[in-house]
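Sharing a structure with you now.
All protein chains but one are shown in place.
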Amino acid sequence: MSAVDLAVSCGPLRLKNPLVAASGCFGYGVEYADVVDLSALGAVAVKGLFLEEREGHAPPRIVETPSGMLNAIGLQGIGVRRFVDEVLPQLRAREAVTIVNICGTTVDEYAELARILSDAPGVAALELNISCPNIKAGGITFGCSLRGLTDVVSAVRRSTPLPVIPKLTPNVTDVASFARAAEEAGADAVSLVNTFLAMAIDIESRRPRLSNVLGGLSGPAIRPIAVRMVYECRQAIGIPIMGMGGVMTADDVVEFLIAGAAAVQVGTANFVDPFVWPKLLEGLTGYLARHGHSTVSDIVGAIDLPAPDAARAGREVGPQ
Amino acid sequence: MSAVDLAVSCGPLRLKNPLVAASGCFGYGVEYADVVDLSALGAVAVKGLFLEEREGHAPPRIVETPSGMLNAIGLQGIGVRRFVDEVLPQLRAREAVTIVNICGTTVDEYAELARILSDAPGVAALELNISCPNIKAGGITFGCSLRGLTDVVSAVRRSTPLPVIPKLTPNVTDVASFARAAEEAGADAVSLVNTFLAMAIDIESRRPRLSNVLGGLSGPAIRPIAVRMVYECRQAIGIPIMGMGGVMTADDVVEFLIAGAAAVQVGTANFVDPFVWPKLLEGLTGYLARHGHSTVSDIVGAIDLPAPDAARAGREVGPQ
Amino acid sequence: MPIDVDALVMSNDRLSATCNVLKLAAPAVAAAARPGQFVMVKQDLAAAPLLRRPFSVFEVLRDERGDILGLSLLNQRVGIVTEALYALEPGERLRCLGPLGRAFSLGSPPGEAWMVAGGVGLAPFATLAEALRAAQVPATLLYGGRSKADLVYVDWFRRRGVRVRLTTEDGSRGEPGLVTGALERMLAAGAPPGMIYACGPTPMMRAVAALACRHRCPAEVSLEPVMGCGLGGCYSCVVRVRDERLPAGGRFVRSCVHGPVFPGDRIAWDALAGAA
Partner (left out) sequence: MPIDVDALVMSNDRLSATCNVLKLAAPAVAAAARPGQFVMVKQDLAAAPLLRRPFSVFEVLRDERGDILGLSLLNQRVGIVTEALYALEPGERLRCLGPLGRAFSLGSPPGEAWMVAGGVGLAPFATLAEALRAAQVPATLLYGGRSKADLVYVDWFRRRGVRVRLTTEDGSRGEPGLVTGALERMLAAGAPPGMIYACGPTPMMRAVAALACRHRCPAEVSLEPVMGCGLGGCYSCVVRVRDERLPAGGRFVRSCVHGPVFPGDRIAWDALAGAA
């Protein structure tokens, strides 16, 4: 059996392996430099950045739920300029492949962020966090309107030569239509899923458990929904997908790859086990070797569907 | 402290307590008659019924996921006529308050089901399972289109004097808009949530773990999303809500009530613990007594929100 | 009428690296159980994994006076819960809901009975052997495994007057080959019994059903589909039974209430996953 090569292409982005630290779950990367060899990861998606510094929401900002957690961090952050000046050089020194996750409240902010980051050395790609409210559209989240998504992606596309990766929100009726809109607007890849809007209430005080009332659900609880969405998008678009949602083990990585992800992001698992990365890489290599594959792409989208008859019958009456 | 009265009103429906067995998780009710005193439940929502008998999907039909399960039963069922002739008399004999969950592939089928059931003695209300594909609209699920929902609810409303309770799917961008459409179309209450569309893949065989490929996610994993949706709908509509999704304990029941549900359905928990009902009733009674309440309605929607300032700040930057 | 008890683990006998017998203090469940019925078990109700798992009632346990103490499970490690059951220690507890499902029929008039077991498919036959003995039906156990380590409790059956015929795929004990081979030879050698009972891997049960049919002998098989509730509530455990009048050639019935024991010739084997 030949050796396994973990390298993958995600559109124009070349990664030494398909494992990417998910935005907001790995700080700016440098926080983990002591425990994780950043250069050994496919890439690091840093915490979402606005143009300006942000103070974020009041605590409590997280709460645990069955097989998951809610967060309402509120995108506390140092702003793009301090990031470029203070953090990026450290990431470069550590040879991290850096994907910068950007957020704005207007289309122009996204474009401006893209311009600033295009001039900064050491940025491998831009991931567009479109789970932010669009101030001009009355606060509806960019990522929940096809128009909002298209506007952001097109504006960023015009502003940067960097790979552009919109990150889709799962809080929509038809995620595949958003993936198609992203492709048409010039995205190089899409990443999905961001967190599911959710809440928890303390029944003794009757107050929401998060100061922000609503938060985003992540972790293993959401994995089956995220896998479904990656699978649906894979049928709908030609550009590559970075899949994520509840990955904890190498088996979960493989599940996303088979569903159609070209790369897999890992978020909440970092909190549970910061030393998870070598385990994931080893497990993935072992799986590929055991199944006689020499490259990751052999299994991307390699789902074995039942005969069309059965599938049609399924669609007729719906899942239940 | 005065005694606690668990009786609730859910629109025109009077229930001796707010706990309702969720459709598809309690057979036709009669299956559980040996282990549960059906007359002690608020109501029993029976397994979804079509006009005709249905054979359902091939097994495997369920698979367990972190804190949840996927199901793709495919609405196997005996059809409405056998239900009326064979099952309903047994439910009446057991003094079960019976909510009949109905499904169709056309608007006319729903209306026809409503007419048949209006003439059958012992039906307390109709729950409309709109998570079925609309054949005439090319297969898009009724419950994922405002038009589809409105058409079904209006048609059923015209066909029956029984309370009409559309059951909303969570697989939409803005569930509150569907709740409003249901209210405007004449619904007496809404129930939510149905299951989340999801999938799981066996990484060894690379085949979907369900014969139907896609299934519905239920259980504790989805509870935080379901609670959020109940909370959002409560702000949007005046008709009562039957909340559900992942209820396992009396604390979970209380969480849904505080979020705004007037009654709470319990599905997957029946599989884990068919003897859960007395525990839920006791726990709910204890909570109310401990907090000095004599009725359930005291806590319905009684969430204690943070000061408006904080809430506004939250909306500005979104949850993360 | 099934009940749910929080049963004390009285002992855990690890018979091999993959198989153990758990003795549970669940007298009320045991007293009501008939041969072939099962229980749905789970550790702490609130703990993961979410769903219960089905297990045949293996032995009904009695004290010296013959009073019922509880029941045992014959468990094989294949996944999360069966691993945990292998690791359980005396003094811990296991939720045990039952008895559930349709039992074996004892056949009337009582002729001879053959039980065909593959591996842990032995589980439903201990109570059946006791019932056959009480009904004075001569019984034979045909019992196969991959290797001799898979063959457990053989003396238990012998002590109860059951004739035992063993097979192993690697020839390390008994006749070499599959247990269905031994069955075939027995059927070829003489008159078929009054009833053949089978439990084990699906292909084995299918082969037994086919052999029984060919020799015009009634057979009952005990199926092991994935089960969500065990009470008929979830419709997950269906198996297609034959009904020539229907377009699909059969219809889905819930094996937790209409089974797990079925007449071998009622199953639409082609539709059964893993039956190839």
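The first chain written gets the first letter, and so on, giving A, B and C; residue counts start at 1 in each chain.
In this text, a residue touches a chain if its C-beta (ideal position, glycine included) is under 8 Å from a C-beta of that chain, and two chains touch if they have at least 3 such contacts.
Because the structure is predicted, anything quoted here is derived from the model rather than measured.
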item	value
Among shown chains, those touching the left-out chain	A, C
Touch criterion as defined above, residue of A:Asp37, A:Glu52 or A:Asp273 at the omitted chain	A:Asp273
Options A:Leu38, A:Met69, A:Leu91 or A:Val300, residue touching the unrepresented chain	A:Met69
Hidden partner chain, residues of subunit C it touches	47-48
In subunit A, positions touching the absent partner	24-27, 31-32, 34-35, 47, 55-56, 58-64, 66-69, 71, 73, 76, 219-220, 248-249, 268, 270-275
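The criterion applied here is as follows: only the chains that are shown with their structure count from here on.
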item	value
Chains touching both subunit A and subunit C, listed by label	B
Centroid distance [mean C-alpha coordinates] between subunit C and subunit A, Å	47
Where subunit A and subunit B are represented by their mean Cα positions, the distance between them in whole Å	32
Between subunit B and subunit C, centroid-to-centroid distance (C-alpha), Å	37
Where subunit A touches two or more other chains, by residue	67
Shared-contact residues (touching 2 or more other chains) in subunit C	48
